[in-house]
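Supplied in structure tokens, the structure appears directly below.
Complex shown without one protein chain; remaining protein chains in place.
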Amino acid sequence: MSASEQGWPLWEVFVRADRGLNHVHAGSVHAADAETALQAARDVYTRRAEGVSIWVVRSTEIVASDPDRRDDWFGDLKPYRHPTFYEIPDAIGHM
Amino acid sequence: MTVTDETTEAALQERFDATLADGRKIEPRDWMPEPYRQTMIRQIAQHAHSEVIGQQPEGNWITRAPTLARKAVLVAKVQDEAGHGLYLYSACETLGISRDELNRRLHEGRQKYSSIFNYPTLTWADVGAIGWLVDGAAITNQVMLTRTSYGPYARAMIRICKEESFHQRQGFEIMHTLATGTDEQRAMAQDALDRWWWPSISMFGPPDAESVHTEQSVAWGIKLETNDQLRQKFVDQTVPQADYLGLRIPDPDLRWNEERGHYDFGAIDWDDFWKVVRGDGPCNRERLEHKRATWEAGAWVREAALAHAAKKSGRDTTTEEAR
Partner (left out) sequence: MMTTTTTPLIRFLLRTADDNLVLAQRLGALLARMPELEEDIAVANVCLDHLGQARSLYAHAAILEGLGRSEDDLAMLRDERQFLNATLVEQPDVDFAHTIVRQFFVDAYQVPFYDVLCGASDPVLAGIAEKAVKEARYHLRRSATWVVRLGDGTEESHDRTQAAVDLLWRYTGDLLALDEIEETLVADGVLPSLDGVRGVFDATVASVFAEATLTLPTDPYQRLGGRAGVHTEQFGHLLPEMQRLYRSHPGARW
């Protein structure tokens, strides 16, 4: 094995199991290009179920927020956006 | 919780400990103590390596499976093992290490895989014994690991457990068919049990008195029960199964202990166990040689795929490597 051998890049896999649902992160695969990444993702994460939508994204393309800066990003909650902020009279029922 | 300076390691450690204490998950880009990261990498990688190496003893019987139905189920099982290895490598890579590096560590003997795969599959009954005993033993561990603290590992384990259900059943069913078959088949099943019993109960590792249980492992959700507890659980559930099969477990000291409410069983040969763990089992060399040889034989294929990708994107591969 050559010491300089370059590995296949990593791709993150997102799967939408059915219409009406979201794509959900399922894991990752190694592949040399997008086409084979998609094929690998289908084989590994869906066992080729039909009607399933798959996204593959090169892991290096993912831009993530820094969890340790959580308070900076999310500390400024605007409470009125959250449904439990409002008191709905019981007489109205579920809303 | 307010902290005066978010970036001190003490504060980060506190937040990390609080997350664990709350039973919440550590996720990939969280700060984590270096020993936690290294322990998780090793734990997950060795679990992955075990799945991958495990393909060999079982794959050995695909071309010779006695019926088309058994062949299909065995291919599916070995495929699952590859898939599980892949989920686990994928989880491990989120800790900042590449699959290639993990392969390297395996090939160089710096990371291990479960010793149980260092035994040869000599007959078709061995395939049954592995499914029944080895997968059975693995399952006792696996359910516990779905609650492990590292998010990607826990999620991989949930996926694995969902797919694992048929593995043990398949093995037990093979043993049952053999044990209730012809005299030759029954003898084949007994012989397999004779060879796989002791290695299977050794899978749970050295006795509690001799193994290092740090409170760390418990806190990190790697070890929620001790080796001996898991081993006892496995023996208790398996002995009645052997009785049902009409097969004899090769342990003259095995007997039900009414007082304890558990089976007593004989002494494991720990010298033999360590011999195998250290690399001198019947198949250690073959397993690693096969793995290395397969990897090396595939180098030109992996290179070709990369070369094609580079051609298509119009960039020179050497330029990429230089970056």
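So that you can tell them apart, the chains are marked A and B in the order they are listed, and the count of residues begins at 1 in each.
As a working rule, contacts are C-beta pairs under 8 Å (C-beta built on N, C-alpha and C of every residue); 3 or more make two chains touch, one makes a residue touch a chain.
Because the structure is a prediction, the values reported are computed rather than measured.
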I need the residue numbers on chain A that touch the omitted chain, in ascending order.
8, 29-32, 35-36, 39-40, 43-44, 47-48
Of the residues in chain B, which ones touch the absent chain?
52, 55-56, 59, 62-72, 75-76, 78-79, 82-83, 85-86, 89, 124, 177, 181-182, 184-185, 290, 294-295, 297-305, 307-308, 311
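We adopt the following convention: only the chains that are shown with their structure count from here on.
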CA centre of chain A versus CA centre of chain B: separation in Å?
27
The chain B residues in contact with chain A across the complex are 6, 12, 27, 29-31, 83, 86-87, 90-91, 93, 98-100, 107, 156, 292, 295-296, 299, 302-303, 305-306, 308-309, 312, 317, 320-321
State the interface residues of chain A toward chain B in the complex, per the touch definition above.
1-2, 4-8, 10, 27-33, 36, 44, 64, 66-68, 71
